[in-house]
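The complex is shown incomplete by one protein chain, all other protein chains being positioned as in the whole.
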Amino acid sequence: MKTVFLTVYFLTLFQSFLFASTQILNLGNGTEPRDLDPHTVTGIPEFQIIQNLFEGLVGKDPKTLEPTPGVAESWKISKDGKIYTFKLRKNAKWSNGEPITASDFIYSWKRLLDPLTASEYAYQGYYIKGGKDFNQGKLKDPNQLGIKSADPYTLAVTLENPTPYFLSLLYHHSLYPVHRATVEKHGMRWTRPENMVSNGPFSLKKWQMNQLISVEKNPNYWDAGTVKLEKVNFYAVEKAETEEKMFLTKKLQVTSTVPTEKISPWTKDTSGVLKRHPYLGTYYYWINVNRPPLNNPLIRKALALAIDREKLVKYVVKGGQAPAEGFTPPGTGGFKPESRLPKDSSRVPEAKKLLAQAGFPEGKGLQPIEILYNTSESHKKIAEAIQQMWSENLGVQATLYNQEWKVFLDTQHSKNYMVSRAGWIADYNDPNTFLDMLTTGNGNNHAGWSNKMYDSLIEKAAKELNSKKRYEIFQKAEDILLEELPVIPLYVYTRIYLLSPDVQGWFENVEDIHPLKYVWMK
Amino acid sequence: MSNSLWTDALHRLKKNKLALLGASFLILELMIFFLIPVLARLGYEAQDLELTFAAPSPVHWFGTDSLGRDLFSRVIFGGRISLTVGLLASLVSALVGVVYGSLSGFLGGKIDNSMMRIVDVLYALPFIFLVIILMVYFGRNFILLFVALGLTQWLTMARIVRGQVLSLRHKEFIEAANSLGLRQRDIVLKHLIPNTLGPVIVYLTLTVPSVILEEAFLSYLGLGIQAPLASWGTLIKEGVDVMDLAPWTLFFPAFFLSATLFSLNFLGDGLRDALDPKGARD
Partner (left out) sequence: MGSTYVLKRLAIMVPIFFLVVTLVFFMIRFAPGGPFSSEKSVSPAILKNLEAKYHMDEPLLSQYVRYWKDLFRGDLGPSFKHANRSVNEIIEEALPISLELGLLSLTWAVLIGVSAGGLAALKPNTVYDYVPMAFSILGICLPTFVVGPVLVLVFGLWLQWLPVAGWETWQDRVLPSLTLGFAYAAYISRLTRGGLIEIRGQEFIRTARAKGLTEKEILIKHSLRGGLLPVVSYLGPALAGIITGALVTETIFNIPGLGRFFIESAVNRDYTVVMGTSLLYFTLIFVCNFLVDIVYAVLDPRVKYV
């Protein structure tokens, strides 16, 4: 018996030794990706893989997050900020050796905006002139879109408005090119490993569902010389605890997260394995402003003030997150919202006062507030803690209920809730990605909130080129937001994950983007 | 059934050490859980955010969990919930099983045949899948939970009861009652049902642990009892996740769950042996 166990032990050791000595990276990637089609996916796990299989017009500097030349080797911007002319490099190729030209981009962006593609990210193409109309069926001829090419290596893009963050936007997967012949030949099956043709530093080799997706270095990539990794395995591990164990047994070199309860012990670890940094995302609660008694802004404010956000992040969320000051995370596109939600001990008496003013002193007579969250231990804990705080500080009762992700989303969309948990991650590095969501009628405005002043501010910001002036406009918008409170911002997301010291070329940044072409193993 | 059969059975039961151990544990447990709520004075909901994952201490006998809640109270309340669900679901299964089985056995003939055919057919269905689908799609309310769980268990009960009823129908005292002119209804109520009580109780005792285990299984998948209520299954799920950090959060609920299952199983086995010592095993 002993010999068997010893043999097993040594074999395992040997195996892991073999693995570590070659340029192979094993990552925990969370949920199994739904698909790898850049135009139809919406999730982070998908994006992590797609940004390494495909390349757009621009790349991203792994340290500064500034746009770098991708398929486009240079570009010119017109004085009014509306016309971008890209010069494509002549040696950019698809994984099957064919050259990439401007027509690939024109085809791809038309595909993104085509109503038949039913892309949920089509609105990323609305910045392009005619994009919105084409996608909504008002414009029939795609050739009238603001994308033209004078020759195969020049692409001219005309925008609806001057958009200062347009280059940053181009790193988003919805604007990546896809290989026309492959898509037309295989239809929905073009993303299978045996069919896929892509243009990024890696190409798809193996896809075992619910287990792993394996990609290998693409020799036809124009910058293949920079790419040191030979193979990357993205493991689909849903449970954070399992992922952590796989990291500890050296099966993974990077995890996607850290189990909440393990954050505290890991922070005491001195090896530097734990990575923790702010992330462009806000965790917040929606308030359905059309549902009494929540239609009374005094009550909303009282509820917001009664929450001890410091205690929440310190003892419940435990990830070293920062309490949210405004809705936009500080540092988004350089913007830092000023603090509007007090954190000191004056909160609670102020909250009590507001509640009494609204006609419910000590919470008497107020119906129970329902808090909705999607099934998860961590959301549950936060809701339970807030339930406790409202009860203790205001005498307000809350009831909790949870639903599966899909039902949860439906309930939010149909506004069948009172208070609901939510999170929003930046799609691009600009405050607009957070603030335009709350304009009247925006599809993601689940509070049903409408404020004309706010709407006009956001519109004004879209046309303003001067960043200082833009920030001022955004601050005004935040001020309105935190007076009216259709949302209660709770904390700013932190990215927390484990990274093996063997991984090099990996830099922490607020967008959590780590292009693998710059990564290698020690 | 004559008095002597019950006393015989009780006598045999007393000899079965494991069954006795099981029975005494259960009685003790039930007393603690249902009759002495004052022991759980700290409340199962009260959070102490600054004292999360505290090891067992004189204040918190079983330690605290991830939100600083007293684990002892949570185990007790969890026990009440698990046992309640177990009992309610078993009662549902017994009700359906007894009614179905007695009808089938009593009516006999072709009706009995087809009714039992249906039971055969349903035996092949992996009910737990349907329960999962039900729980996912129709929301996790408490009533749906124990009704659905109960419905996964009634088949065996139906078979047993039908078997009993069939064998009793032809016994002498029934024929005597018949010839005396007693109404069918009276025969069923006053003679058949009391005499099937024995096996029903036995299988009831054996159904409860199955249901409790199934609920724990559902809880592990996130589909069982919902917050703020917590069954042992919920507690174990929370405990497994932090097993290396705070082992007591796993140990205590798991211990109570296992001990309860053990007791119910062995008591049930003992009862079954006591009532029918020559019966086939399992």
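Every chain is named by a letter (A and B) in the order it is written, and numbering of its residues begins at 1.
Going forward, a residue touches a chain if its C-beta (ideal position, glycine included) is under 8 Å from a C-beta of that chain, and two chains touch if they have at least 3 such contacts.
Source: prediction; values computed, not measured.
Across A:E120, A:E392 or A:E483, the residue that sits in touch with the chain not pictured is A:E120.
Looking at B:L87, B:I132, B:I201 or B:L229, the residue that reaches the missing chain in the full complex is B:I132. Per the touch definition above, the residue from A:S103, A:N444 or A:S467 contacting the chain not shown is A:N444. The missing chain, though absent from the display, is touched by one residue of A:I83, A:L139, A:L298 or A:V407; that residue is A:V407.
Although one chain is hidden here, its contacts on chain B can still be listed: residues 117, 120-122, 124-126, 128-130, 132-134, 136-139, 213, 216-217, 220-221, 236-237, 240, 243-244, 250, 254, 257-259, 261-262, 265, 280-282. Within chain A, the residues in touch with the undisplayed chain are 5, 8-9, 11-12, 15, 32, 34-35, 37, 40, 42, 115-116, 118-123, 136-137, 188-192, 208-211, 235, 237-239, 242, 245-246, 248-249, 251, 403-407, 409-410, 413, 443-444.
Please note the rule applied: only the chains that are shown with their structure count from here on.
In this assembly, the C-alpha centroid of chain A lies 47 Å from the C-alpha centroid of chain B. Per the touch definition, chain A reaches chain B in the complex via residues 241, 259-262, 265, 311, 315-316, 375, 377, 380-381, 384-385, 388, 400-404. Of all residues in chain B, those touching chain A in their complex are 47, 49-50, 52-53, 66-67, 136, 139, 222, 226-228, 238, 241-242, 245.
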